[in-house]
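See below for the structure under consideration.
One chain of protein is taken out of this complex; the other chains stay put.
To keep things simple, chains are lettered A, B and C as they appear, and every chain counts its residues starting from 1.
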Amino acid sequence: MKLHEYKAKEIFSNYGIPVPSGILVKDPNELKEFKFPAVLKSQVLVGGRGKAGGIKFADNLDEAKEKIDELLKMEIKGLPVKLVLVEAKAEILKELYVGFVVDRTAKRNVLIMSSEGGVNIEEVAQRSPDKVVKFQIDPSEGLPTHKITNLAKKIGLKGKEMVSVVGVVNRLNKVFSDYDAELAEINPLAVTPEGLLGVDAKLLVDDNSLYRHKDLAKEFAKSEEFTDIEKRAKDAGLSYVELEGDIGVIGCGAGLVMASLDTLKLYGGAAANFLDVGGGATKENMRSALELVVQKEGVKSIFINIFGGITRCDEIAKGIVDFAPKTPISVRMMGTNEEEGKQILRDNGYSVSETIEESAKEAIELARGG
Amino acid sequence: MKLHEYKAKEIFSNYGIPVPSGILVKDPNELKEFKFPAVLKSQVLVGGRGKAGGIKFADNLDEAKEKIDELLKMEIKGLPVKLVLVEAKAEILKELYVGFVVDRTAKRNVLIMSSEGGVNIEEVAQRSPDKVVKFQIDPSEGLPTHKITNLAKKIGLKGKEMVSVVGVVNRLNKVFSDYDAELAEINPLAVTPEGLLGVDAKLLVDDNSLYRHKDLAKEFAKSEEFTDIEKRAKDAGLSYVELEGDIGVIGCGAGLVMASLDTLKLYGGAAANFLDVGGGATKENMRSALELVVQKEGVKSIFINIFGGITRCDEIAKGIVDFAPKTPISVRMMGTNEEEGKQILRDNGYSVSETIEESAKEAIELARGG
Amino acid sequence: MAIIIDENTKAIVQGITGGQGRFHTKAMKDYGTNIVAGVTPGKGGNSVEDIPVYDSISEVPNDINASIIFVPAPFAKDAALEAIDFGLNPVVIITERIPIHDSIQIMKKAESKGIDVIGPNTPGIISPEKSKMGVMPSHVFSQGSVGLISRSGTLTYEIANNLSRAGLGQSTTVGLGGDPVVGLSFVDVLKKFDKDDQTKAVVLVGEIGGNAEETAAKFIKDSFSKPVVAYIAGRTAPPGKRMGHAGAIVSGGMGTADSKIAALGEGGVDVAELPSDVVRLLKEKM
Partner (left out) sequence: MAIIIDENTKAIVQGITGGQGRFHTKAMKDYGTNIVAGVTPGKGGNSVEDIPVYDSISEVPNDINASIIFVPAPFAKDAALEAIDFGLNPVVIITERIPIHDSIQIMKKAESKGIDVIGPNTPGIISPEKSKMGVMPSHVFSQGSVGLISRSGTLTYEIANNLSRAGLGQSTTVGLGGDPVVGLSFVDVLKKFDKDDQTKAVVLVGEIGGNAEETAAKFIKDSFSKPVVAYIAGRTAPPGKRMGHAGAIVSGGMGTADSKIAALGEGGVDVAELPSDVVRLLKEKM
C-alpha cells in the first residue's frame, strides 16, 4: 500500500523526524495564511510528479491560490489531483538520501544512505557507487547505532550533522519496522540552516500486513492506487490488474495468466487486463471474473486460459455458460474434468481450443472483429 | 512507576486483552446506571487492598452509591481513596495467573503462569511448585508462541481455552515490552462462561524508562505513590524515602545512607527518612537536602554522614552553615577536605564526630532531647 | 535419488484441521506421503484422516523430519518458527499473504539452523512416486530425470504436464513460492540437482520481480554443467503492478523479464518463448 506524501510525513513526524510545516488543502480557499515562499505539491500515488508539472512554487497567497487551483484541475498519469500539500519552502544547503528497503535476495531489510539525495537512488548507485552505502540488517541483531554512524561517515558526514542524520535513520528504522514497510524513504533529506528536514517522504506498507494496521487497511480499500474495477476485484477476492489492450484475460494461477498475456503479445494482440481466478475456482468465481472483465470499456474479446489442477474445468465451463458474456470469448481448457468442461461449452455453442497458442490467436481475431 | 488498576486495564484492553467493563468514579453521583451485581474497587497504589476493606460489592444502584461513598472516605495504609473503579461482577469458573517479571539473577525477562490465580503467586510457588511454570526469555529469540503453548499445557489447559490464554500471554508480553515494564500481571485471569477476563491487572513501569513514555512521565510526577516531600526531593534530584522514625538522615551514596539507618537502629534510634545527596554534592545540594528533611513533622534531630570521595567535606559544611537548621544536628565527616570541613563547622559552633557510631549515638541523644 | 524429500520423509501437517489442511492431507496421504501427525494448537486429541492431531510439535511421539504448513497468515510465522526450532527439514509453507517482515524472521532462523524452507506461497514440492508435500495435482507429474524449479503454481503444472506427456518424467519439482522473500532460491535448488544422480537436466520457470533468475544464470554459467531450459512469465507486465504474486513486480526498472532472459541466455540457458516450447528445447539439449 502506497501512502500519500502527506500521510507518510505525518507518520514520520510522529516518530520525531523533522518535516516541513505544511497544510493539506482540497480547495484553494482553504489556504488562509501561510509563511511564503511556499511549495505546492500535488498528492498523487504515482512517481514522476515533478516532471509532470505537479509541483509548483508561490511567493504570496494570491499566487498560491491560483496555482493550487491549477493543480487541482490536473491529471497526472491518469490520476486526478484531489489534494495539494502546501509547505514552507526551505533553504537547502545539501541533499542526502536515507531509506530502508527489503532485499529479496539477501532476505534482509537493508538501510541505504547516500550523500547525493533528491534524485533516483538507483541511478546514483549505478553512476557513482561510492556515493551510496548499504547495510543488511540481521533481524536478530537489529541495526546497531554505531553501524549507522560508520555508514554516515562513509558518505562524508561528520560532527553534529552526522549525529542528527544517525538520529533520523534510527527513527526511520522504527517507522519501517512498526509499519511493516517494504520501503521507507526520505529523499531528499535536506540539510538546512535550521537543521535536517525530510523534504520528500515515501512509505510503502506491505499489503499482506494490513491486518496489523487496521487504520491503514480502511484507507487501502478506497486508495486511488487502484481503478474502480481493481477495487471491485479486491472485494471479490480476485487478483486483477488493469492493462491497456483490448482483450480481456482470465486464467487460473498468476504465472499462467502472465504467460497468457505474453502469448497474446507474441501474436500481435494486447491484453486489457490480468485476472487470476486462483486455484480451485468455482462456477461463482468464474462468473465474478467475467462480470469484472466486461466492465472495462473497449474490451473486444476475452481469452480464458484454464489448466485444471485443483481447478475443475467443468466448474469453469458452468460459470461461462451461466454468465454468457456478450463479448466473444476464446477458451483453452486442459486438465481435471477437461472433457466434461469442453462438452458443456460445446453444448452451449462455444468453441474450445486445445492449446494456449491457438486460443490466443483466436482471441486476437475475435478482437479484430474476426 | 506503579500504575493504578484502572490505568493498567485501559492499557491491557488497548492491546486486546479482555477486561471487565467498568466506570471510574470520584463521586458516588457519577454512577448513573450500571449492570448489577457490581464490584467496587478502591484505586490505591498499595497492596492488600482487599483485606483492608477496599473492595466492596453492590446489587443495585443505591447500594453501590452508598458503598462508593464509604470507600471514598477510607484511607488504606495511609493513602486516601480518591477513585473507585465500578466493574460488572463476572461469573468466575476458574482463576489463572499470568505475569511477566524481570529476573535479576538470570538477567532475563520471565513469563510466569499458574493454574492457581487470585492469590499471591510467590505463595503458590512455595506451596505447590508444580502449579507454577516459568520461562526465561532470550532477548534475541523473543517468546515463541509454541513455548507458551507448552507452558499452558503444563498447567493443565487445553482446547480453545488454552488457545485463548496463549493469545492473552502474547498480548501481555507486548505490553510488558512496549511499556518497559518491570511487572505486567493479570491475577486472576478468570475463566468465565463468556471467555477469559482479566479481573485484576498490575503494571509496574521502569522509572528509568519514563523518558520513553512521556505520557506516563507526566502522571508519575504527581503519583500518590509518593509523599509531598518525596515529590519535592524528586524535583530537586535527590533520592529521598520517607520513614517512620524521628531522626532525619542525610548522607552521600545509597549504601552509606542505608548503613547509617542501620547503625541508628542498632543503637535504639529510628530514622525519619533516607536522603542520599549523591556523589560530588555541592553546598546547594546540601542546603536543599536539609530543607527537605526539616519539613517532615516530628523530626527531632538530623544525622549527617559524609564520606568524602568525590564529595568535598568543605562544601557539605558550607551547606550546613548556610542553612543553619533549627533542628539539632550530628555530623560525621571523613575523607576529601575533611579538615577544612570540620573547621568550618567548629567555627560555627557545630560539633563533629569521628566515626559513624559516635555520630549515630549523638543523633539519638539529641532526638531524645539530650 | 531425488532431492529434499523422498520415501524416507516423515512429515507433519501444521494447520491440519483447517479446510485446506484436511483436503490436502488426504491428497498427500493418498499419493503415498508418509504423514505421521498433525499439529493445531487447541485441537490436540482429535484426528484427521486417521492421523492424530497434537497441540504442539513437541508432543508428537513419533519420529518426524519434515513439516508442511497450512496455518493462516497471522499465525504462520509462529508455526514456521516452531517447526524450525524443532529441527524439521524441509519446512514447506503453503500459506499465502504472510507479511514480508515475518518471512524475513523465518528465513533468518532457518538459515541459522541450516534448514530448507520452501515457500511461503508455494504449491510445495513433489518427488514423483516417492513423496509429495504440497497442493499440486499429482496426476500431471511422473517420475524421471528432469529437475523442475518454479516460482509459479499452475504454470508449473502446465509445464510438468507437457513434460510427462512427452515422456520426460521429473526427479523432483520444487515450487519456490511467489513471495518477494522465500526460502530456497533457484541457486539453492540447482546445487541440490547438481549432486543428484537422478537429475539429468533442469527446467527453470521464472517470472518478473527480483533478480533470482539473474543470479541463477550466473551460477549456471560458472558452475552448473547439466542442461537447463527456462521459461520466464511476464514479458508484457507493466512496471509497478503486482501480477498476482506479491513478488511478481517490476519496480525501479529492476526485475524485468528482458533482463532475466538476457542473463539466462548469457548463462547458456535456452529460454522458451511459449510454455509449450519447453519440451522441444529440452529434447534438443538432452
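One rule holds in what follows: a contact is a pair of C-beta atoms (placed from the backbone, for glycine too) under 8 Å apart; a residue touches a chain by one contact, two chains touch by 3 or more.
No experiment lies behind these values; they were computed from the predicted model shown.
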Visible contact partners (per top-of-document touch definition) of the missing chain: A, B
Absent-chain contact - pick from A:K32, A:K73, A:H146 or A:K222: A:H146
Full-complex contact with the absent chain, from B:S21, B:S128, B:N208 or B:Q295: B:N208
Among B:K35, B:K73 or B:R104, residue touching the chain not depicted: B:R104
Touching residues on subunit A - with respect to the absent chain: 144-146, 149-150, 153, 158-160, 162-163, 166
Hidden partner chain, residues of subunit B it touches: 47, 102, 104-105, 107-109, 120, 122, 138-140, 177, 180, 182, 206-209, 211-212, 239, 241, 243-244, 251-259, 261-266, 271, 274, 276, 279, 307-311, 334-336, 355-357
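Please note the rule applied: only the chains that are shown with their structure count from here on.
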Contact-richer chain pair (by C-beta pairs counted) among B-C and A-C: A-C
Relative to subunit C, chain with the most remote C-alpha centre: B
Cα-centroid distance, subunit A relative to subunit B, in whole angstrom: 51
Chain centre separation (subunit B, subunit C; CA means) in Å: 55
Centre distance in Å when subunit A and subunit C are each reduced to the mean of their C-alpha atoms: 27
Residue numbers of subunit B (touch at least two other chains): none
